[in-house]
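Other chains dropped; remaining ones untouched in position.
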Amino acid sequence: MTPSVSRYPVPEIQSLPQDMRERILAVQEKSGFVPNVFLALAHRPDEFRAFFAYHDALMEKQGGLTKAEREMIVVATSGANQCQYCVVAHGAILRIRAKNPLVADQVAVNYRKADITPRQKAMLEFAMKVSRESERVVDGDIDALKGQGFTDDDIWDIAAISALFALSNRMANFTNMRPNEEFYLMGRTGH
Amino acid sequence: MTPSVSRYPVPEIQSLPQDMRERILAVQEKSGFVPNVFLALAHRPDEFRAFFAYHDALMEKQGGLTKAEREMIVVATSGANQCQYCVVAHGAILRIRAKNPLVADQVAVNYRKADITPRQKAMLEFAMKVSRESERVVDGDIDALKGQGFTDDDIWDIAAISALFALSNRMANFTNMRPNEEFYLMGRTGH
Amino acid sequence: MTPSVSRYPVPEIQSLPQDMRERILAVQEKSGFVPNVFLALAHRPDEFRAFFAYHDALMEKQGGLTKAEREMIVVATSGANQCQYCVVAHGAILRIRAKNPLVADQVAVNYRKADITPRQKAMLEFAMKVSRESERVVDGDIDALKGQGFTDDDIWDIAAISALFALSNRMANFTNMRPNEEFYLMGRTGH
């Protein structure tokens, strides 16, 4: 028997309000499957809508951070928060966006040892501080990022992505959200 | 000189899109002032909309938890995350909703010593686990809450409020979000 | 029913030895009520006498630290130690001594975000180190304080106040020492 997607009941896609159904079917069309986060959060339609609106505002955005770098932030902080769903699912997306089959596993375990640039290590060091001890953020942290060429807008993005996945990691850990099996292999063979 | 509301620029209310402006003016009408979280997050309209949609879905909801209990979760977890804005602002709302001038300061410092019911202590113990070490949540935690009479729906609410304010606490700590001075005295004089 | 002042029996003031009774009545005369710490510790007269002698030696002293700054140290470290009595009672005293209705709540939650001077932040950073990880205190910490203009005598005061309230926080947490309701509102209305 397949383990369940969530500790909570998962609605039938056909029974969902039209906007949610359309969103889910569009993802399915593009990815070939429905990532379980859509099913698990659909248990609460208003929270579903708010979460994905927040997600898209930060992850689909243009700006000083590449899409791969945004995913790196998710993978590193989700590793620190021990969130299985986010490490596996966003690890897959990171591999694809970075066109790099190795970087996700490296960043999930220890970003200090990953094959990334010093600028990316500075980005992740700050993301981890926001994720794990935001109470200690001080002006010097912001200055250090500017010294690496990040703009005010980039810095907000780094912090906000860390903050959004602080939420997401907690919901996934709470609901026992299960990553789809498809994610484990995505982006690993590189062609 | 008054310290600033946020590390980032704060837009003029009149320059904001209509939906945001209306929301802010409605709060101002009701409270007599504009809580700074509205001004600080307005720096990013899409994130503003998503955050308040998420907030309202959880905090304005009917259900097994009273509105005061929802605020208790915010105050306790924000204390643990050392978030000045959330402790001060939601402390005020908690005093008002609970009609209790003492409970917010008690819960912010140490919920174990607060004048609340054993059921509320169990609620906050779980909220704190989600907030601070969600990776350790196991079935036994859910069972313990059910033993106190919480429903599945209540339990999702407790976890989701903790998770949303995990996000909010990080954004406030990152932006140096400053609580309005009005909050400090609200609900303390009880009439 | 009013919750009790302490997990332990509280003696009648009239039954106490004369020196303790006089001390307590003097405080009552000045404050309008008897702070519960006097009642809770009176359970053990010799410890009562030693505690208040230590307290007065540090908190009523003239020197490079103002009385408000001494209370700031108490409030910040008691917040970190999650001591309800000390945060509430000394928060009140801090508001009065600093003639500032906001600073106590700010410092209790996160001194890094409080409206205090850089010199006061350096003072609290050291106080927190003594309170939470004194084993790591090294010469460099002392030098940093001297760079902010603190004298050797001031530095002893900062450390000793942190150390005394490390004791006090533990006794209050152990005895479930309950703050008097009067403290919550003191110093908030500023006139």
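Note that the chains take the letters A, B and C in the order they are written out, and that residue 1 is the start of every chain.
Definition applied: contacts are C-beta pairs under 8 Å (C-beta built on N, C-alpha and C of every residue); 3 or more make two chains touch, one makes a residue touch a chain.
Here the structure is a predicted model, which means the values were calculated and not measured.
J.: Of how many identical copies is the complete assembly built, when 3 are given in place?
T.: This complex, considered in full, is made up of 6 identical copies.
Following the convention adopted for this analysis, only the chains that are shown with their structure count from here on.
J.: From the centre of chain B, which chain's CA centre is farthest?
T.: C
J.: At the interface of chain A with chain B, does the proportion of residue numbers present on both copies reach over half, so same, or stay under half, so different?
T.: same
J.: Suppose a student superposes the Cα atoms of chain A on chain C; what rotation angle should they report, nearest 5 degrees?
T.: 120
J.: Starting from the mean Cα coordinates of chain B and chain C, work out the distance between those two points in Å.
T.: The answer is 28 Å.
J.: Taking each chain's centre as the mean of its CA atoms, how far is chain A from chain C in angstrom?
T.: 44
J.: Roughly how far is chain A from chain B, going centre to centre by Cα mean, in whole Å?
T.: The answer is 24 Å.
J.: Listing for chain B: what residues touch at least two other chains?
T.: Counting only residues that touch two or more other chains, chain B contributes 82-83, 173.
J.: For a test of understanding, state which residues of chain C touch chain B in their complex under the given definition.
T.: Interface residues on the chain C side: 3, 79, 82-84, 87-88, 91, 101-102, 105-106, 108-110, 113-115, 173, 176, 178, 181, 184-185, 188-189.
J.: Using the touch rule from the top, collect the residues of chain C that touch chain A in their complex.
T.: 110, 112
J.: State the interface residues of chain A toward chain B in the complex, per the touch definition above.
T.: 7-8, 43-44, 46-47, 49-51, 53-54, 56-58, 81-83, 130-131, 134-135, 137, 142, 152, 156, 159-160, 162-164, 166-171, 173-175
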